[in-house]
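Note that one protein chain is taken out, while the other chains of the complex remain in position.
Each chain gets a letter, A, B and C, in the order it is written, and its residues are counted from 1.
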Amino acid sequence: MPSGLRGEDNGGNVEKNIVKAAHTLTFQFPRLSFMFPDNYKFTGEWHLIDIQLHPEAIRNTATNYSLIEKKDINLLLKKRGKFDHKGTFGHGLLIAGSEDKAGAAVLAAKAALRSGIGLITCLLPSKAGAVIQSTLPEAMTISFTEWTKKKETGSADIYSAIGAGPGMGTGDVQTRIVEELLIMKKPAVIDADALNILGKNKKLLSLLHPSVILTPHLKEFERIAGKAANGYERLMLQKNFSDKYSCIVVLKGANSSITLPDGRVIFNSSGNPGMATAGSGDVLTGIILSLLSQGYRPEDATLAGVYLHGLAGDLAADKLPWESVISSDIIDNIGNAFKDLRADKL
Amino acid sequence: MPSGLRGEDNGGNVEKNIVKAAHTLTFQFPRLSFMFPDNYKFTGEWHLIDIQLHPEAIRNTATNYSLIEKKDINLLLKKRGKFDHKGTFGHGLLIAGSEDKAGAAVLAAKAALRSGIGLITCLLPSKAGAVIQSTLPEAMTISFTEWTKKKETGSADIYSAIGAGPGMGTGDVQTRIVEELLIMKKPAVIDADALNILGKNKKLLSLLHPSVILTPHLKEFERIAGKAANGYERLMLQKNFSDKYSCIVVLKGANSSITLPDGRVIFNSSGNPGMATAGSGDVLTGIILSLLSQGYRPEDATLAGVYLHGLAGDLAADKLPWESVISSDIIDNIGNAFKDLRADKL
Amino acid sequence: MPSGLRGEDNGGNVEKNIVKAAHTLTFQFPRLSFMFPDNYKFTGEWHLIDIQLHPEAIRNTATNYSLIEKKDINLLLKKRGKFDHKGTFGHGLLIAGSEDKAGAAVLAAKAALRSGIGLITCLLPSKAGAVIQSTLPEAMTISFTEWTKKKETGSADIYSAIGAGPGMGTGDVQTRIVEELLIMKKPAVIDADALNILGKNKKLLSLLHPSVILTPHLKEFERIAGKAANGYERLMLQKNFSDKYSCIVVLKGANSSITLPDGRVIFNSSGNPGMATAGSGDVLTGIILSLLSQGYRPEDATLAGVYLHGLAGDLAADKLPWESVISSDIIDNIGNAFKDLRADKL
Partner (left out) sequence: MPSGLRGEDNGGNVEKNIVKAAHTLTFQFPRLSFMFPDNYKFTGEWHLIDIQLHPEAIRNTATNYSLIEKKDINLLLKKRGKFDHKGTFGHGLLIAGSEDKAGAAVLAAKAALRSGIGLITCLLPSKAGAVIQSTLPEAMTISFTEWTKKKETGSADIYSAIGAGPGMGTGDVQTRIVEELLIMKKPAVIDADALNILGKNKKLLSLLHPSVILTPHLKEFERIAGKAANGYERLMLQKNFSDKYSCIVVLKGANSSITLPDGRVIFNSSGNPGMATAGSGDVLTGIILSLLSQGYRPEDATLAGVYLHGLAGDLAADKLPWESVISSDIIDNIGNAFKDLRADKL
């Protein structure tokens, strides 16, 4: 532990009194304060030393904070049965992409397919539809006009889960659609522009429900939950938000923090700086949508999705330097990430 | 044999009286009842034990039921001659794809090309045409308007075989085209929306003929042939349909069942749950169309097509976990499937 | 030699008097009659037995007929110098592709780039332009309207060589462009629809010149030069055509025959039946255009182009069964073909 750094809330501490380490060795578990970007200058890279605490002692220590471990995710994964068909794996509705940002929909939809979804339909302006189909023939599209018809005839109810946000824009049509989707009360992952719509229309927040997962990066988080002075305060804001609106929040970054409505906080342990690249968040949206569509519980879809995304990025970075990793590489390694997870003995 | 489970029709049996096995060992051949999804909960995974029945004894046992074996397909495959040219391998017409589902045409056409067709033309709305050509430069397209001209001038007769259905829609234009195609009496594979058109226009069923292969999944089957209480009854419906309309029917699923107009029933033995993914059926349509165009008899095109499709999926699943297999992976392994088939000694 | 088969012209011979061999062993050189499809039923697969004729004896035997050998092509290949730039390798103009057949332009242009061309511009209807650029970002496009402007301002003169035909259509605009191109007297390869334009407008044949290479398949050949009773007669027609119009003709097929204006006939020795697939000819057009642009003499561009095309197809068929080879695979192996050629010791 760098001398002077507090273990949880380091806010208000005097920076010059804290050692700035290049490396920090810590026993068994990282301290909470290690999870925040503002303390990186004090801890540098940190490493865990296993002091062989008894597993039962660990289980019995009540704490709301934990780190995702590979073996936890391994246990979450569903197995496919012989007679399962594409209906078993659900039909996801992805609201993503616009004329200038159609690629965001491609990335999310492809990630969903590589994560096991049965069928996927992208709801987006018709000009952007051709882009999806040229790049990803396995996906279907539906235009805003067709969507309105479907809503009227009640046939919009065929979808098992919803993903909304990547590159979709924040106009009136999009705002109305986000509202409609939340009212449907289906499992949903809300990202990017769908979050920005919530930020601009705070009254929509009351439509959030326990099957909703929000996946903001720092700026998007501030738009929906406000600014914080430091990492610890931001985490408290995030916990309060999950509690107040009864939804799951994933604050993306190194060691992404996941807050659940019941007060638990889980930090991710996979991923690397090569994933700080255009479209990386769109890929996460696609993976979580896919798991929701396959019937994973929202909490499980979040934990497995966040971990798989980081692991796929780690496998991509085994082959490429961090500068050269692009989001398509993360998608290309989702299959390897599933295999890697399952290869682990329990 | 799980105690209590009947060997053929298990309909009306009392579920609580039947053992629910995790694994079932059976002698030489699986029982018919093992083929139906509703009995999976009784048999679990089943395995064959070879009790060395004399081959001649097997051949002499009259039965309408059989399982496709790799060596049967190996024997069916044609060989190419030195001076064969693209005309030798036929020109397929594929009616597939629409503005919102152009990708279905891409998948079917690519599968056809990878299975050896000489030329392929996709008949679809002109907006969807650019999608095909961007993704698959080897394919040609023709719009509905051009098609009408061709029909009038008689030049629509250049095609050796027809594939219809994937993502084509079920509007009036499409219905008229399906009717025209059936009237042409060419070898044809009918799938997806083309089946739905038959379901909505039952009088078109009278146009079916012995060179037509229908490839419905469960829901599409119900639309053309009606519902059944269980797997055995559904198989009887399927047999009756093939008999009544003199056509081949492939009911897709694990152990796809193939019924021929002469009463024979053949179950497929290749494939895996990773193939329960968007577009997998479109790939099968493309493979069968390709074999028909190359001059395979309808029965042979069906058996070889269904087996190759499953085998390509099995080879894809050797490299990827089931969740991550997408239809493009099945297409990418068609070449390996042909090689694998031929590698087998007879 | 199968008993009864004549060594050159087998026309008029009585079929039942000729042995139908599965394999034919022949000394040092194949006989001319082995080159024709109509004699394949007599020779089956033929194999050469080296009887160690003295090389000088071979050289001194005057003959107009020869077979391309790898070492000949190896010697033709140019080497790149340190300060060579993209201007050194020429700017090719490719007239190919239309709304329904844009993919043909993609295949030809990609083959040209993989064969070493400096720059390539595709002249085609503007709707088809986007297809090229989505698939092949290295290529530029120009619409018919822009082309007319360029012609008027004289700036159409920047191109080093011309390729015309794949998927271009045979309308009035296209006919006028083919005429304009021939008048420019640049090195040119004429294929597919450009050949069909010549077939429909025989007076354009007078514009052919010694830097023009025609690459018809059998049907296209018949449209420009007429029908023949058998392979030998067809070869005579081809020789006469090359002589009369002072141009090079490549009649594509197994053992493609190349006739030069000076009376020589060269048969190709590379290639396989897996290349009997949609777009294979477009790839050849691209390779020859590329070599012409790089300053190869028309004769050399033809021999090297035809041989490289077949060799690339052979390398593709090393990895894939014949059924599964598609034209994109041939393109992907052009690089390997160049390496394979150069790897050979002379």
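Just so we're on the same page, a residue touches a chain if its C-beta (ideal position, glycine included) is under 8 Å from a C-beta of that chain, and two chains touch if they have at least 3 such contacts.
What you see is a predicted model, and the numbers here were worked out from it, not measured in a lab.
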Review point. Thinking of the complex as a whole, which visible chains are touched by the chain that is not shown?
Key: A, C
**Study point:** Options C:Thr24, C:Ser134 or C:Ser160, residue touching the unrepresented chain
**Key:** C:Ser134
Exercise for review: Taking the full complex into account, find the residue in C:Glu8, C:Glu45, C:Glu69 or C:Asp84 that is in contact with the omitted chain.
Suggested key: C:Asp84
Point to revise | Touch list for chain C against the chain that is not drawn | key: 80-86, 88-89, 113-120, 126, 129-130, 132-143, 146, 334-335, 338-339, 342
Revision key, fill the gap. Residues on chain A facing the left-out chain by the touch rule are 37, 40, 45, 99-104, 106-107, 127-128, 130-131, 134-135, 167, 217-218, 253-254, 273-274, 276-280, 319-324, 326-328
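What we mean here is this: only the chains that are shown with their structure count from here on.
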Check your understanding: What chain sits nearest the middle when you go by CA atom centres?
Key -> B
Review point. Hey, what angle do you get rotating chain A onto chain B on C-alpha, to the nearest 5 degrees?
Key: 90
Exercise for review: Could you give the separation in Å between the centres of chain B and chain C, each centre being the mean of its C-alpha atoms?
Suggested key: 38
Review point. Counting only residues that touch at least 2 other chains, which ones in chain B make the list?
Key: 130, 134-135
